[in-house]
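All protein chains but one are shown in place.
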Amino acid sequence: MTDIIATNQTILVVGGGISGMTAALEAAECGKNVVLVEKNPALGGRVSQLYRYFPKLCHPICGLEINQRRLKQNPRIRVLTMAEVTAITGGEGDYTATVKLAPRYVNENCTACGECAKAVDAEVPDAFNYNLGKVKVAYLPNKMAYPQRYVLDPSIIGSADADKAKAACKYGAIDLDMKEESIQFKAGAVIWATGWKPYDAAKIQPYGYDRYSNVITSVEFERLADIHGPTKGKILRPSDGKEAKNIAFIQCAGSRDENHLRHCSRICCMASLKQTHYVREAYGDAGKSTIYYIDIRAIDRFEDFYAKVWKDPNVNFIKSKVAKAVQDEKTGDVVLHGVNTEGYHRYADSYDLVVLAIGMEPSVMGANLPAEIVSDSSGFIEADPANHAFFGAGCASNPLDVNRAVQSATASALRAIQVVNRVARVEGN
Amino acid sequence: MAKKTYSFYPGCSSQTKASSDNYLKSTNSMCKYLDIELKEVPDWNCCGASIGYAEGGELPRLALSARTIALSEKANPGMDLVATCAACWLSTREAKERMDHNTQTRNDANEALKEAGLVYQGTQNVRHMAEVLVEDFGFDELKKGVKNPLRDLKIAGYVGCQTNRPFGIEGESFENPVYLDNIIEAMGAEAVPYDQKVTCCGGALAFSEPEKSQKQIKDIIESAYDHGAEMIVTPCPLCQANVEIYQGEVNKRYGTKFNIPVLYYSQLITIAYGGTAKEAALDGQLVRSTKLEEIASK
Amino acid sequence: MADMKVAAYICQGCGLGDRLDTAALAGVAKKEGKAALVREHAFLCNAEGVKMIRDDISNEAVTHVMIGACSRRAKTEAFGFTDVCVSRANLREGVIWCQPETDEARETTQEMAEDYIRMGCAEVKKMTLPAGDPAAVTERRLLVVGGGVSGMTAALEASKAGYQVALVEKSGALGGWAAKLHKRTPGKSPYADPQDTPVAEMAAAIEADANIKVYLDAITSKIGGAPGRFEVEISTESGSTATEKVGAIVQATGFSLYDANNLPELGYGKSANVVDQAGLEALAKAAGGGAIKRPSDGGEVKRVVFVQCAGQRDDTGKHLAYCSGSCCLTSVKQAMYFKDANPDIDTVVIYSDLRMPGNGEDFYRSGQTKGVTFTKGKVSGVEATGNQCKVNFHDVILNDQAVIDDADLVVLATGQVPNSGVDIDTKLKAEIAAAGGDNSLMEAYNASQAEGAVKPISMLNLNYRQGPDVPQLKYGFTDSHFICFPYETRRTGIYAAGPVRRPMDMVQAMEDATGAAMKAIQAIENAGLGRAAHPRSGDLSYPIFRREGCTQCKRCTVECPFGAIDEDEQRFPLFNQARCRRCGTCMGACPVRVISFENYSVETVGSQLKAVDVPDEFSEKPRILVLACENDAYPALDMAAMNRNVYSAFVRVIPVRCLGSVNTIWINDALSNGYDGVMMMGCKHGDDYQCHFVKGSELAGIRMSKIGDTLKNMALEEERVSTFEVAITDIERVPQLINDYAALIQKIGMSPMKGF
Partner (left out) sequence: MSDKYRNNFLREVEEKVEEGHWVKMCMQCGVCAGSCPFGPHWAHPPQEIFMMIRAGKREEVLTSDSMWMCTSCYNCIVRCPRKLPITHIMHGLANYAHRLGIVPKNQPTEHFATLFWNNLAQTGRVNELKLSLGIYFRDGFAQGVKNAMAMQSVGLGMVKAKRLNPMELFGGHGVKDKSGFHAMLKKAREIEDRRKPIA
């Protein structure tokens, strides 16, 4: 039984992405006790799956390294991975959280030496790479994984691989008898930082994500460009592994569309502008990018980045919502059909690869929130007194870029601190 | 399965010796095998189709559908109103949606209906026969009735527009609906994948803009051929007529040698259920489907 | 502190026992490392191994622990002893995982490991346990500069957390920009209609809040001190002054609207009927919900044209290059002023891109529902025609040169210009250049300071050695450069909030102000404990300065990226620990090496590189010193090793806090001790710098550019000292860099300086 020492002065942070880590760290570095709950085996969330950030083109794991170091040396934060909140009861200053812990089958003895992975044979789709590749059934979620500890895929249990893995571990780190457990603990305030998920691209039927292998999403494209990704950073298209040098980016894939997501996801324009840089980085002048857009939303100083990309002769902008994509059965190329609305020009343009700038759907949806939580028409948690000491942070509260998500998370930390400080005053300590 | 009864709206083209006479005949046969009773709406009228707009205007067109529904509600209470023609189904369902969602529209319609001594109540669902097959029977159920599987028959399922958009069959995609392919496969034939499944045949403008709509027809048939189809099957009389009738014209215009049979799902099912060529009204084709006729004669 | 007792622990786990002769390593620790206590362990990081160390600490009075196991980035919690000094010899990632598992490689691999043991022992002996700042104090009170919505939010949120606030507003009333608004854009569902501003409500709340003291018509005429102990002098218009002691500061000085007088081509100043967004708000306020009248003659307004991006997103260099992010929302809101009052009024918004992210889309839809029309176009000019205006524009959808010749009102959506005060970096840059012998920038700067030259007014009036305001980013915004760390500030304890940081709307400003208040409170708490803020959060060490050796060269005061060092009355550097971020740039800058940290000093690193066993020049075993930034290069090396990417066995890697902390003496020592080359790996610098200490890697570059003379004196090739920009993702590039460099060294040959 995992024991959690938590009181009404503890802050519960749900979600271990950049928003959740930030909220937890800011509160803890203010002397508060925090329990950080993450459903994946490692912290980092969506941003750890990005290759570069706009507009600096720096690497997300750089900031992740700093946050992990802050975490490692801060005893006030208790991290629970492979954990999901199943219920939250009680009220402001006195919540009780129920958390389900999935078995990792690997205990803290693990040194991340990797012998278990060498020993096993079976592979499963690699969720970290959006299933673009495979991992062994005993795996380290990624090179930056924190906790730096291996995981056994549940499918291994009862198989020969399970025994191989156990035999390979010299340190008694593999525990095949681990069971799912459910724990309860107190918290004075809750920060909900469950982030976002890419909108289900298959639902955008005219673009044929479910029918055409060379139509992929922007998040998948990040993995293709990343040196830690399935193609080791080479931009190869799925159908035939050919180098994709002529790439189209379709904006508002799901966003700003009443058939899909009502809201604008804010980040997609900048993400595509950034990704044109990947194409240039990979292929120089041989790399061509075309962006199909309704409005380019490069807000505030991001405009500089847009202006820079705009000047790039290898990047073409077309004001048009693409009507339809068709993948040629023989060549594998994808033809986009539509009309450039600036002066009315029809096009039927062929590309090696088409990237859907996929919209943000709040992961709040479907989570086990206390019933009364107030959220907006898209499901983002609103700042509303009716939510009491339950605060949305980052992309659970709004479609935000990383910088704004971290601001939001920092703000949510203060809101939580206000509550636990009130509790402290009442409890007189 | 218990007998099913529906209020039936055949539509102008599905009348004796009208352009989809064969659709009517085969539908009746198909329903016989499926133990479906169709109670024709007495004195139903034309739906106005979508092309009626120029002279018709919004409310008169709506009144047409309102009248047919009202008659159905009166004569066949408690039943779903089922149409076989895509245009009939679409116009009628659209009219229903508008009257049900807008009180003024509904009142206006009823004010007009009053002149014919009728009233629209909105008590019936308006459905297409394909919906009945897919939803009230389902592919497994449809499969059960097959006595004469349509082996080695490569068919392009051509869904077209109006049975597919804007309503379509529940749960089907507008871009790649699969229900027709599933019916074809259920009958033992092979549904070939091709990229013109939901392309518009230009039917509404077949008369007024022949060269433009015949370009559509050409693309559809070409793709069907390219993907190895020996036959096209559709749920829409306008598509059927258009794609079948104008092949000669298309051949003249484009120097092609198209000669592909275009049939209704109801004809396929009738044959697969052991019906005769006559029951399936195969003689009603301009381009005869010898292969299907052979199977029928087995 | 008790006498030093060093214990060395050598792990045999993770293959160390198989790949290395750990007994020999233990011998090295004992003989050369002079460890009083040496233990090998099969699995050092497990509970039992850790307990063994713990017991030695309590039973054997061990004060210094050298752990020869995995990277300092692994098992950090297990080996995170806080009551003793700890050094980590990286035998796993640093040796066996980056070396080939072959018999031929065994010898060099073992040598590598032995050197790391020597280095670990040498380092730990030079460390002392940070005692914390005895002078640490804190004031649980914040200063908020600026009484707009951002400032009021910061004050109220801090108060709710139980902190006191002094709120300074230069005007006579609270509210700032928001007080000028008729209505605000909605901040909550359903995002359909303009809302009342929160000004009245917030001002009342502040009035009623005993924790908040408000100074109106006041400015901060002087701010000194540091987090936890800022001394603030507040001067009011009446001439009275007050002093406040606060622990931290939130700067919410807001923005000014870009001056529309710069836009005569858009008719501003030529017709009273051409207004900016502030002008329209004033008209709306005056109308008080009634019909807005035409300014020129009070006539009825029948049609209004909104011109987006007026003087913004400008590529001519004449106006603002950036987008202010909030103007689209504002124009839609203002169009609603008209539509809500009278739907028959035509309102046209001419835009190039509508930028209303998130649920701004709902507000856009709402505007359309109300009949606001939108035209994608570029306005070329606005002419006054009597009481109306003629708007010429290119309709890009219809590709028309279009004209609206009877607009009663034209609203120019001009942008936000931050009220950020003095740009101190011009001076800092000049001084850095001057320190490097280049005086041109300094001359330019002096010219700008000459009599008659217009000087910008400071917002804060800090009495910091490096200038009166917070350093600015591009376009004068006092933002953080870091995407992951928006509140990373270059003036610890001072946090910008609202439009002074970045152009933004009210919703974002309130969120930002809450976050800034959070960081201010955190700074207060850290100051009380003498703890560093991120990135070295929790570090209790701080620069210790040996006054007697100081030559008053000022490099430390000039180069500190965080303005932590002032000068005392005798011109000696005056360290403000609470401002310090522990990067060590001052230590690297000091030519006489009088600056150090208890756990990181010229000695801790110098002793390591001297501890390395350098074979003679005939051994064909060169030694290459790698000084790697602990934030990016070092993790990259670790991850390269996890990938089993092999690199030369001749390198010896020492992690440094920042290249900025690299003192040239280390280079000299390395070369004179016979190293054949020195590689310095730091973060990207320049506009998109990634150095976590802002200037560290850049400064290192500047310093190393001057190492050339030293090399000449030693008659060494200049390639023997090289700096590299390395990113944390360079897991394949870094090994390559090392191997290429090793090959280069092979080519130019062994250093002649060996064995002296």
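Letters A, B and C mark the chains in the order given here, with residues in each chain numbered from 1 onward.
One rule holds for everything that comes next: a residue touches a chain if its C-beta (ideal position, glycine included) is under 8 Å from a C-beta of that chain, and two chains touch if they have at least 3 such contacts.
Small disclaimer: the values here were computed from a predicted structure and weren't measured.
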- Query: In the intact complex, which of the depicted chains does the undisplayed chain touch?
  - Reply: A, B, C
- Where the complex has a chain not shown, which of C:213, C:270 or C:365 is the residue touching it? C:365
- Task: Check each of B:67, B:96 or B:218 against the chain that is not shown and name the one that touches it.
- Result: B:67
- Hidden-chain contact residue, picked from the options B:58, B:100, B:141 or B:294: B:58
- Note on the structure: Residues on chain B facing the left-out chain by the touch rule are 12-13, 15-22, 43-46, 48-60, 62-64, 67, 108-109, 111-118, 161-162, 165-166, 174, 199-200, 202-205, 207-209, 212-213, 216, 245-246, 248-249, 283-286
- Query: Residues on chain A that touch the omitted chain in the whole complex?
  - Reply: 206, 252, 256-260, 294, 319-324, 337-341, 344, 346
- Note on the structure: Touch rule applied to chain C and the missing chain gives residues 303, 346, 348, 354, 364-365, 368-369, 371, 373-376, 395, 397-398, 400, 402-406
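Keep in mind that, in the parts below, only the chains that are shown with their structure count from here on.
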- Message: Using only alpha carbons, which chain's centroid is the nearest to the whole structure's centroid?
- Response: A
- Item | From chain C, the most remote chain by mean C-alpha position | B
- Task: Could you put a whole-Å number on the gap between the CA centroids of chain A and chain B?
- Result: 46
- Message: How many angstrom lie between the centres of chain B and chain C, each centre taken as the mean Cα position?
- Response: 67
- Whole-Å gap separating chain A and chain C, where each centre is the average of the chain's CA atoms: 24
- Query: Which positions of chain C touch chain A when the two form their complex?
  - Reply: 13-15, 43, 45-46, 70, 73-77, 80, 157-158, 160-162, 188-191, 313, 315, 321-325, 353-362, 376, 396-399, 474-475, 477, 479, 481-487, 502-504, 508, 511-512, 514-515, 517-519, 521-522, 525-526, 533-535, 537-538, 631-632, 635, 639, 642-643, 684, 688, 690, 692, 727-729, 731-732
- Can you list the residues on chain A that touch chain C in the complex? 18, 25-26, 29-31, 51, 53, 56-67, 69-70, 72-74, 109, 111-113, 143-144, 148, 170-171, 226-228, 256, 262-266, 295-304, 307, 319, 341-344, 376-378, 380, 382-384, 398-400, 402-404, 406-408, 410-411, 413-415, 417-418, 421, 425
- List of chain A residues in touch with chain B within their complex: 205-206, 208, 211, 324, 326
